[in-house]
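The block underneath contains the structure these notes are about, expressed in structure tokens.
Yeah, one chain of the complex is gone here, protein chain that is, but the others are all in their spots.
First chain written, first letter: the chains are A and B, and each begins at residue 1.
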Amino acid sequence: MKVTPSSHFQSQLLQASRWKWQEWVGWILVFAAPWALPSHALIVNEMAIVALFALSLDLVLGYAGIVSLGHAAFLGFGAYASALFAKHVMPDPVIGLVWGMALTTLLGALCSATILRGSDLTRLMVTLGMALILLELANKLDWLTGGSDGLQGVLMAPLFGRFEFDLMGQTAATYSLTVLFLLFLAVRHWVHSPMGATVKAIRDNRLRASAIGIHANAKLAVVYTVAACLAGAAGALMAQTTGFASLDVFALDRSADVMLMLVIGGVGWLYGGLLGAVAFKFMHDFISSITPQYWTFWIGLFLVVLVLVGRDKLFKPWKWGRP
Amino acid sequence: MQKRHLLKSLLVGALLSSAGAMAQDKFKIGLILPMTGPFASTGKQIEAAVKLYIAQNGDMLAGKKVELIVKDDTSAPDVTKRIAQELVVNDKVNVLAGFGLTPLALATAPIATQSKTPLVVMAAATSSITEASPFIIRTSFTLPQAAVGLADWAPKNNIKKVVSLVSDYGPGIDAEKYFKDRFTFNGGQVIDTLRVPMRNPDFAPFLQKVRDAKPDAVYVFVPSGAGAALMKQFAERGMDKAGIRLIGTGDVTDDDILNGMGDVAMGVITSHHYSASHNSPLNKKFVEAFSKANGGLRPNFMAVGGYDGMRVIYEAAKATKGAGGQALLDAMKGQVFESPRGPIFIDAQTRDVVHNIYIRKVERVGGQLYNQEFETIKDVKDPGKTR
Partner (left out) sequence: MLTILFDGIAYGMLLFILAVGLAVTMGLMNFINLAHGAFAMAGGYLTVVLMQRLDVPFLICLPVSFVVTGLMGAFLERTLYRRMYQKPHLDQVLFSIGLAFMAVSSVDYVMGSQQQIMQLPEWLKGRTEWWDGALGMGHYRLFIIAVCAALTVALQFVLSSTRFGSQLRASVDDSRVAAGLGINVNLIFALTFAVGSGLAGLGGALGAEVLGLDPTFPLKFMVYFLIVVAVGGTTSITGPLLAALLLGIADVAGKYYVPKLGAFIVYALMLLILLWRPQGLFSRQGGK
């Protein structure tokens, strides 16, 4: 059988998009976690939400190459949208989730117009500015959002009418994990599709991509909007599983934290956000149980070392010290 | 026969010992505080006061050992809620305590209700908190208590026109509303109400606006860190020379940093429930012990909230012999005792704190600045509830 160059590339691409057995095992273990370790169901829930948020930032940062310090704008918008929906319209979780995602997608589409021009610094500031403006808006409109006290009293109806959100957090964790998995599947499919390849081309060399006829701006806007949708889902999950929404979902710390998680896990790689979120949460919990007040010091140190050593070499200590 | 008897007694013995092992031999207190972030000094003060109480009163309660679990919630409500949930479900704490800010307490309220765990609020000061769950007890104070005290005092002291300047968040809005209502009721006039954003670095434009309105006094509420900046800019703008007095709730002359403020703070009149210079033997002992254990740090109203919170927990636990839940909550309600701040009792209906409010003036005593109490308003209930 003659192997033509194009069929070689084709099989390579197909190979990359196939599921490996490690992935199967990983996901099964993850879904089992809230039931096997019930006392940790709450933190599993938190990790799932934050992992989804990191995944959405990965689309923006890793695949589209946009440095954003204001991604929390979408997280917060999704959270408040769903919380308000549950409080004033109907408390069904799934419909609330879809509502939150839809509204945030609209916001993302609007904002995508703002990140297309300018340098890295401009984009950084524009994204940051959006998040801060939303924060101030939420604060001012306190008749709607509860202001700095937060939006309390978000009581969710049982999931599908049967599964109550219990104190142990197992329902919440499974719900969040399912949403994460479904959205992950969608992203995975998309990344290995022609559209995904196009976006990666734009990231790697914009000039060349434009030269072969790719509309860079249009594609980037689409990616940004999709990422906003995912972040909105994460926000909705957060509001629904914790039962309230407060102003600090828009804060700079959220955007900065998620960027750290993504970097720890590895940018531009699907599992980067997920693993990074888990690793970061573990580190945070572990370090702050030792020194609750000064854990930012150790995170800072970790970051500095990480970057000096080389992000991709963190898990390969034998390569440290070599350029 | 003997074999069966032996088996039976072994079985009973095993059951008894396992029951003993399963029974809580520790009394666990989950202390959730902002140990990092802008309100870290609150966390530090309360933690120090709690540890002082334990050091002074021993760590055995009704035969059980007291275990204090301190957690940092970084002032993020979803983290507070998750930590509280974990403390209740995993560590099986008997009581939750701390809560530096209103949203943190409000977020955790459902957990207290659902798990029937008493929640002692040692710092947060918005009225509505105790209504968020029947299991919440407060030992700190409420802004309306302090605001109303001042609104009663001011008209009797030649202050008829006031501009109110508060930080734009829950307690600030409470402080503004209750002061305005009571002051207007007493015949005074609030010319303008200004709200300063929380993240604000500069008070200048707001103070300028106050100055241009030419009131008799400006009534302020800012969280404890910002008091110094406010006072300095007040002096810098020449407001005192323009005949405008500075009055406010005691957060603006927080004992934690009062001494460092210097002469600009002299003469400032505030109303609050606690001053480190309160003249009682119990308070003197408290301040001395606190200072000694914390490198000369002066306790402030946050610390006294923590200290009294522990007293409430300890006495309640002794009454229920270490049991938790509804019984513990009931033993907390209605406690009457002497605190370093003065007499205090926990209202059985509202589960909120009732104490004296003092009108104080900043004076130099023995080379250091203190809030000297010169008028006492006795047994102030939270006005936010008697509506």
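Everything that follows uses one rule, which is that a contact is a pair of C-beta atoms (placed from the backbone, for glycine too) under 8 Å apart; a residue touches a chain by one contact, two chains touch by 3 or more.
Remember, predicted model here, so these are calculated numbers, not experimental data.
Of the options A:160, A:282 or A:297, the residue whose C-beta touches the omitted chain is A:297.
Within the full complex, the residue among B:58, B:262 or B:334 touching the omitted chain is B:262.
Although one chain is hidden here, its contacts on chain A can still be listed: residues 61, 67, 114, 117-122, 124-126, 128-130, 132-133, 136-137, 140, 252, 256, 259-260, 263, 267, 293-294, 296-297, 299-304, 306-308, 311. Touch with the hidden chain on the side of chain B covers residues 37-38, 40-41, 44, 168, 194-197, 199-202, 204-206, 208-209, 212, 225-226, 228-229, 232-233, 235-238, 241, 256-257, 260-262.
As a convention for this text, only the chains that are shown with their structure count from here on.
In the complex of the two chains, the chain B residues touching chain A come out as 35-36, 40, 43, 70-72, 75-78, 81-82, 85-86, 88-90, 102-103, 106-107, 109-111, 114-115, 126, 132, 168-170, 173, 197-198. Every residue of chain A that touches chain B in the complex is listed here, in rising order: 39, 42-43, 46, 136, 139, 147-150, 152, 167-169, 238, 242-244, 246-249, 253, 288, 292-296.
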